[in-house]
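Complex shown without one protein chain; remaining protein chains in place.
Letters are used for the chains, namely A, B and C, taken in the order the chains are written, and counting of residues starts over at 1 for each.
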């Protein structure tokens, strides 16, 4: 029987997940060694003001009937200043490999601002989510000074068609609304949730992952948070803490190529202007490099970075006064970005659980025990 | 009374427009002097294979009731090899001012291919049209060699909220289907049609315009065609054939700023590789410069160029063999692009008719008589 | 007899030119109509702090002997805060057509700062001028806080090999020093001076040109100044004030193609951050469009824009506090950029005088009388 689980049901399910988030081990709980000091939740929400919400759509099983399911997909919303602020943040983006979509980036690039949330969903549902964000803003915000509405939402995607009835277009406007309305600060649900529900990473089950770093006081004490929707990679290439974990674990191949994608959102409270945020977005590549990615042709590796500093910078009623971190103080921010990216990807795989989707396709989770064994073999287990 | 005119009705309406296209004067019929030699239709469809389709949505009048109307909007589809081919074309894009949206460009940039149509609609409807293109491809095409569907549609927009109930989200998937299914070669409807229905250009009624150039045989005899959805500019700045026509005609201001946008599609059968098409796209700016544009902050001036040469270039089953125009033979292509852009914008204004939309907002057409008078005053009337 | 005129001699020659600058007519003195209000010198130096210096090298005549002459070349220096400041300015750059060189731009792009002067010379002399700027900085400035020197000079070029013994490498380090040391505020020498000495524009004699605009007080009263080294274009395409002046004047062709280049420097005191300056640099294209450019394959059309506002923004000893013009206040800046670019190119041609160089190649100046006649014919003469 085909049942759709949405809004109401999901709220419950998310609460459960939130509770579990305290108990489910994360990568560093398993002894994976990472550099740097994470924030209290080791999540993008450690950057004050940032909220994250998920809508998770899981229903049906068995053979694919397009339009009926099985459904393994969802929507994730990242709100830079939370759902009650309409104050844009400085932003910038970068593409490591372009086989993907992130709408709204032309205006992010030229304006230097990210105005609204970053939404992540499946490839076929970018449009519905995009228009839904406009509708949500019309309901929740206010028109510009001329009385007109103007919005160029940022919506990104990765492809979940191996597990999900992607051509069934199961994501609806209300799923976007729910992700936005349920966004919250604090711990962030990881793994098979939101836009990450049906994703695959290095041929293990992937999904949503997050991590953060807090800089030393002498570097300003800023926080850098990263959230990934991780759907890229080949198992052979996977490195965790530098160790060729994918090759050691081996197992059945899901595909012969790097056909997935990864969307990365970087948040910081450091006072960066757009030129600097573009550089931050570019450094995400180095974190993926540490995890072994070679960013294949089929991958949409698209990154967006924003700064919650300088509230009111987009206020056109005055000459905004800004604070700017000097360029030669950027290094700790760059390093934190690389480290948090490296860890967020591993967190996604550690949190994700084995899933069976359309046509009985099954993608197994990264075994926590095997991961520890391999790290131990290479003398890289932290505890 | 609110009535929605769609698919069936529009087919009729479009046939009528097509017939009228023979009799309505275009800019050069009025004596506006342009350089270069146009193709037989002076349209983007002079590039063999290119097809254009429109869905025009006009209904209701009077006070705005969001969701009810009045409706003054639509969808335009440009299909590089026509609606029956799924063979991608080489493509590239450029942004002169980024306050707009063109989805799919991240992959155009990285792959060098435009795979599918270019769609143009209103700002709030980019999403519905985008997902509809995927649905249309699923219906009309075939999956990739692995059995999966993959599509990152190119959908652009300009904002018609001065005349149209834009927050009513009146464009539906079937409107995108109709624009695609009704695409045709031959003369292209201009003015208040398709995505251009509710647009405003230099504070005159704007919309869709097109033009083409055929190169001399010694330069290869190639064709360059341009189609614009033109919604930008301030009357004070408008130059036609170099003459400050906007200032001479004057009249009531629609707004105080350059708040609109222009989407430009350039097609050619010259064998250009993506690097070269990017340069072609950039030259569009010079054509707009001739028309007096200064590309204001509120403008989404986004251009895409493609070449119909090198069919099969995206065939991954072999090593594609390409032909490439040498870089130092590009000048006639560049000049043709500038000239056809300059003319397409004027064609859009000449074809557009005075329109009244929401809240009795009225935008007047550029008067053909006044245009001729001004050109005559400056000794620039060609006939 | 071959005589080299350099430092000492040039100082005299430049004083003379400076004096003449008061009496030589400029484009608007001839009745060419331009929009907007220029500053007191109608020059880039109207932006407070900006200084311009030239070294003009003219010697020898007759047949080319590589390494001996004839020499028709030079160096122009634009110093954003004058020669006595080492405080960097926010900067950004853009390429309309890339067949040229502007060194240092990779760091301008990433840092958001222009640190030092913008130098313009001939194609073959970019290197010597670049290294000379470092040597000049070592002599005049001070090392960074770690005691090291660091400099990535910005040096651009256009090609003067039709008139100049370009492969003779006649520009020496002291020529760069002189351009820097002799830089001054106030009127700027135009035409056959500095890097513009041997340049050709629209097949007339080209060179250095400049113009400025002062914004109305309600738009902040900011100044925008433009300086061009203008060496591009085909006579057939030249439009002045929208009129096809080149075609009307006609005359012998210098070449069959658009083989030259144009370097454009835009200065402003408006408080723009790098993202905004990049947009300003891009709008230069629209000014060239008004003049009829189609930016041929052989053209190096490279533009750099900087803001003298926000002194101390590069100070890494503190958290710089910046002022930023809101994006939606940019329109008057954009328009001023377009207008001043349009005028600076015409100023360059109006100021340049007929020159004979290597192998008796002669390039004639744009006739002031013929220019007025053509504008009168089209009812476009302002006085």
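Assume contacts are C-beta pairs under 8 Å (C-beta built on N, C-alpha and C of every residue); 3 or more make two chains touch, one makes a residue touch a chain.
Predicted model only: the values in this text are computed from it and were never measured.
Set against the missing chain, the residues A:28, A:72, A:279 or A:361 yield one that touches it, A:279. One of B:260, B:274, B:289 or B:332 touches the chain omitted from the figure, and that residue is B:274.
Across A:216, A:297 or A:353, the residue that sits in touch with the chain not pictured is A:297.
Within the complete assembly, A:335 is the residue of A:335, A:348 or A:366 that touches the hidden chain. Set against the missing chain, the residues A:174, A:216 or A:257 yield one that touches it, A:257.
Touch with the hidden chain on the side of subunit C covers residues 95, 97-107, 109-111, 123-132, 134-135, 138, 146, 148-152, 155, 159, 161-162, 166-167, 169, 255, 259, 300, 302.
What subunit A contributes to its contact with the hidden chain is residues 96-97, 237, 239, 241-244, 257-258, 279, 282-283, 285-290, 292-298, 327-331, 334-335, 337-338, 377-380.
With the whole complex as reference, residues 110-113, 271, 273-276, 279, 313-329 of subunit B touch the missing chain.
The criterion applied here is as follows: only the chains that are shown with their structure count from here on.
A centroid comparison over C-alpha atoms places A as the chain most distant from subunit C. Between the CA-based centres of subunit A and subunit B the separation comes to 35 Å, rounded to the whole angstrom. Chain geometry summary: the mean Cα position of subunit A and that of subunit C are 46 Å apart. Counting partner chains per residue, subunit C has residues 279, 327-329 touching two or more of them.
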